[in-house]
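Next up is a structure, given as structure tokens.
All protein chains of the complex are present and in place, except for one that has been dropped.
For chain A:
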Amino acid sequence: MFERFTHAAREVVVRAKTEALDLGQAPVGTEHTLLALLADPTIAAAPALKGLDARTVRAEIIRRVGTGTADPAALADPDDADREALKAIGIDLDAVRRAIEENFGPGSLHLPRPAARKRKGLMRRLSGSNHTPLSPRNKKVLELSLREALRLKHNFIAPEHILLGLLREGNGLAAQILSANGVDFTALRDDATRSLKSAAA
């Protein structure tokens, strides 16, 4: 299903994982997806959010569930072993990375992990290592984003579709936080749909 995700939508999935890691939490839940969505300027500007920002949401997540539920192994640099092995045959991984990032930007070179190559399914691949899986509810949100795109007859999935999926699912921590902050789901759905339509012409 990830084949339809735009670059920005993929960024949301990847960023959600980073948000979870930063908070020391696992699995990656709807609340982390919400944080990642709020990093998108178009979504953050939706009037229905009434200025609710990532910082407020982050504080709310910490207040509700605390931090540090993640396996510390997930925080280690997964490329360490490769760096050593490549050095043994005269290749400086950091030099290669620098040369690539100079043209393609920071973080552009990803070495596929063994788990990612063996497993079937893009959900696994994009969600990364075993240590930070997606919560079942967050998976559901991403599946619903596809359904929202189909409903709107879009052949692409943008961050707005993920937001629509999140609101459609409606029961995760993200939805609870939105609700607690007085966000009107119908109005936010309208904002997201309008954003998709206004510029899609």
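We take it that contacts are C-beta pairs under 8 Å (C-beta built on N, C-alpha and C of every residue); 3 or more make two chains touch, one makes a residue touch a chain; residues count from 1.
Heads up, the rule we're going with is that contacts and distances are computed from a predicted model.
Consult the UniProt record of the chain that does not appear here and report its protein name from "Glutamyl-tRNA(Gln) amidotransferase subunit A", "ABC transporter ATP-binding protein", "Transport permease protein" or "HTH domain-containing protein".
Answer from the record: the omitted chain is "HTH domain-containing protein".
Looking at the whole complex, which of A:A45, A:I62 or A:L111 touches the chain that is not displayed?
Candidates A:A45, A:I62 or A:L111; residue touching the omitted chain: A:L111.
Among A:V65, A:V96 or A:A180, choose the residue that contacts the chain missing from this document, as touch is defined above.
Of the listed residues, the one touching the omitted chain is A:V96.
If the hidden chain were put back, which residues of chain A would touch it?
Counting only chain A, the missing chain is touched by 2-10, 81-83, 85-91, 93, 96, 100, 104, 108-114, 117, 122, 125, 155-158, 196, 199-200.
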